[in-house]
Structure formats: structure tokens, C-alpha cells
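Of the protein chains in this complex, all but one are displayed in their positions.
Presenting chain A:
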Amino acid sequence: MSFLTPIALPSLPTEVLEIILTHLSQPDLTQCVRVSHAWNKALVPYLWRTLAIHSRHSLKRFITNEAQQALRRNATFVRELHLVHKALYDKSLPCRKTLISDPGVMLLEVYTISLFTNLRALELEPVRLVRPNPEFDLEIFALVRQNPHLRRLLVNVKMDPKTLINLVTKHTPHLGDLDLVVSWRGDVKALLDCLPECIRTVRLRNVVHDAPSNAQGKTSDASDASTTLARHHHALESLHVAGNLAGKQEEVLVPFLESCSPKLKSVGGTGGGMGSYFFGNARIAKILSNLGIVCKELSQYTLPNNVSDADLAELIAANSEWTNIELYTRQVGPQAAAAIVECCEHLEALDIMHNGARGLSGFHLQAVLGKATKLRSLQAHWLLNTDKITAMNILSSQWATTSLEHMDLKIEVQRAIQASRSVQRQVLRRLGQQKKLRKLVIGGMTTDLATGEFVHQRDCLEMTLESGIDELVDLKNLEVLDIHHMDHRAGVPELEWMVANLPRLQILIGMLDTLRPPSDEVREWLSTHRPSWR
């Protein structure tokens, strides 16, 4: 350190200067480069590292003579290029003609952005959707070819499938991040299998798998022989695939996943309503489980359309850490039901709402209630038309959870027996112990077994003070109580009780659609005290 000359920022060692620069934004740098010759010389290369012009405002300033001349001088510093405006590309980035001769690409003269040869990152985005333009494809192709150090590629322009595959597999040996935003139709398997070994993240946001069908295990071209060599995608950390794999997710994903290492931490790809391909398939789920990736949420959207009971059971059993099982409209047969009970220890939400579950009975729900210590939500609204959850199911064992917030299921309680009110009270006491309960739905039509018609529940809770509604006194968080289409006997005293004891109750449903018409008393009470309750 000399005593005499003051230390100037531009003369700091590069590694130190770069640390300072990581805290400065590009706009900050535009001020810095005007400070002095020394500052200008040192900092212009850093200012020009990223060329990302997103607004018309910036674009206008970029197509000035001064900026264009500066571009020619400084293009060599550009490491990251976002091509957003085609106008930008056409009008203001100097091009030269080049010849493309590459296997798979016709011999063609194209204009390319000749200046950029140092790119590490390239983002291709249209402002408006651009129709597929083969020449534009080839220009991009040429641009990528002249930037062998490219590590990150985001493609949001329509591209010919073959061109894209050649692009990312043959000409970007250092590619670390591929983000394919635009909808792309092509051989997804080929795309994945040929990605460079050093790839770290892959995101295919909307692909449609379209490949000529091969004989089992054989590849179609002799020239693809090199791709049958096993590539180890040992650096892959994240894989997201969404779109339509035409039912071929095993064929497309399994070989690729088998080439990955435990560095793979994140997989997924919901979107476009097509769901994730990773956890809806038992074989794929198993491979992921071996890599340490465990799916916690099973939703009907992750399942193929006609999954059999045995397949569903296998899928559920492949993973014992489910926190959410939401099958809503899906059939749950006996094997799958048993699997749910087996794997429900970590379950927080179980949703088997819809009519059609055959094989999942009240006994299964009883078992889940006895095992799932973290259960917050249990929804089985239509489920138990035939196999109801009975008072006995509810009462026969302790519930493992005290965190229920949402319960939706019909409870069968014999009314004709002498002990009915005592049993009802006990059932309500059980419900009353779930102090976090916010939404309680025990109403809803049931099916007459003989006729198959929808009818009111008859063997149900009376919901009166004599039969134990006061056991719900601790449900201070209850916001919704639904007792519609039940033959309950709640009247004005019960309504008064609710107002006095359930301070948060905003929605009450079921006073006006009882088996017998509601009394005038009830109607009047409701209209004067709680018009929103019905």
C-alpha cells in the first residue's frame, strides 16, 4: 500500500472490484462509467455483460447511433443476451451472412447476429407470438453455434423440433440450464436423452411428445447410434416436465431418470391441466424414491385416467410419507383403501369426496382417524352412501389427531334404539374435542339402498340440546356448520345455544330443508336474528 497516491476504485484488484460490482445494478453502472476515464475503462465491460432490453423506452435508446457504435465495441463483453424484440433483432443488431452446413440442417445462407461470441446465457422471447419461421430458427441456430460457452438457454420462440434438438445437444456442450417455455411438439425422449452430461436444470413447460413409434428397445436411425451410449446426467438437480407425453411417460422418462444421480432434488411439472408425470406412475415414483425424492401429495390430477385399484394401491404404497391424498372423484377400491390406511401416518388431508368409492368403508376411515396424528382435513362427503361411517366407527377407538379443522362426512346413528341419545351425545363429544374445527359438514343426502334414490338421512344426529349438541361448546373456531338434508330436530333453543356458544359461526345450513317443513318459530327467529343462516 503506497502512502502517496490515493487508492482508486478502478485500480483495485479484479477480484475485489468484482465483489463491489455484485452489489451494484446496471443502472448504477451507467452513472459510474461517466465518472472518469479510468472508471469508464474499468467498468464498461461489466455494464455490458447483460444485454436485456425489455421496454420500448430502452429499445429507443438502444437504436441510436451512439449506442449502436458502442455495441460494436462492446459486444465482446456481452455474456447474457435476451432477445426480446424481433424488431431489435432485425434493425439494430448487426448481422452477417453465414453458411450453415450441419448434418440435419440444410446448406443455407442466413443472417446471424455476428457480434456475440462470448455468450454464457441466451434468452429468446417474442413480444408477440411469432409464427414459426424456419429462417429465424436457423439464425438462432447460427447464433448458438458461435457461442460454444453457452450455459443457459431459454427458448420461447417456436422452433422446428429437429433444429431444437440439434441446438441443445450438439452445439452447447456446456449447457447447464435449459428452459423451454414455448409449446413444443417433438420427440421428448430424444431431447432428454441427448442433453449434455453437465446439464443442471431442465424445464420443459409445455411439450407434446410426438415420435415415430419404435419397435421395442430399438432406435430408428443408424445415425442415432451414438445416443444409445449411456449418458450419465450426473449433475442434474432439477427436472420439470409438463405437457402431454401421450401416455408414454415411462418410455420417455425412465431411461433419463435412471441416468441421474442423487443430486436430483426437484422434479415436477404441473401445469396445463395435464399434471405431473412423476408421481402418478409407480415405476417412476420408485426410481425417484431411490434417489431420495419423495412425493408428499397425491392428487387425482397426477393419476392417469383409468388407474386400476391394484395400480393405485401400488402407487400409494410406494410412498409412506403422504401428507395429502386428494382423490376427489376417483374410485378407491379395497386394495387402495388398505394402502391408504397403511400409509396414513403423516397424512394431513384426506379427500375422497365423490360418489363412487367402492371398497373404502367406514372401517377404513376409523383406522385413519386412529393413526393419522396430523390429520387436519377429512372430506368424504358422498363416499359413504352405502358404507357409512357409523357411530361405532367414530367411537370405537381414540382419534390420533386433535388438529382437525375440516370434516365432511355423514354419520349414521340409529335413532330407533333406546340408547340413541346417549350414543349421539358421545359422538358429539368426540367432535367437540376437535377444538380447531372450523368447518363441520355432516349434512347431505344419502341413497336409499332399495330404490337408489337420493333421500334425507334419517338415522342421523338429532342435533338437539337433549341429544348432546351442547357437547360442541368448545368449538369456538367453528365458522361453518352444515346439517342440510338430515332429519335433525334442531329448533329455536338450539339456535339460541349456537349464538351464545359458537361466536365465530357465520354459516349455518340446514334449518330450511329438513324432512318436515320448518316451524314458523324457526323461520321467524332466523329472519330476525340471523337472516344469512338457512
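What we mean here is this: a residue touches a chain if its C-beta (ideal position, glycine included) is under 8 Å from a C-beta of that chain, and two chains touch if they have at least 3 such contacts; residues count from 1.
The rule is simple: contacts and distances are computed from a predicted model.
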- Task: Write down which listed name, "6-phosphofructo-2-kinase domain-containing protein", "tRNA (carboxymethyluridine(34)-5-O)-methyltransferase", "E3 ubiquitin ligase complex SCF subunit" or "GPI-anchor transamidase", is the UniProt protein name of the chain that is not shown.
- Result: "E3 ubiquitin ligase complex SCF subunit"
- Message: For the chain not shown, which residue from A:R34, A:K265 or A:H529 touches it across the whole complex?
- Response: A:R34
- List the chain A residues touching the unshown chain? 1, 6-9, 12-13, 15-16, 19-37, 39-40, 47, 53, 55, 57-59, 61-62, 64, 66-67, 69-70
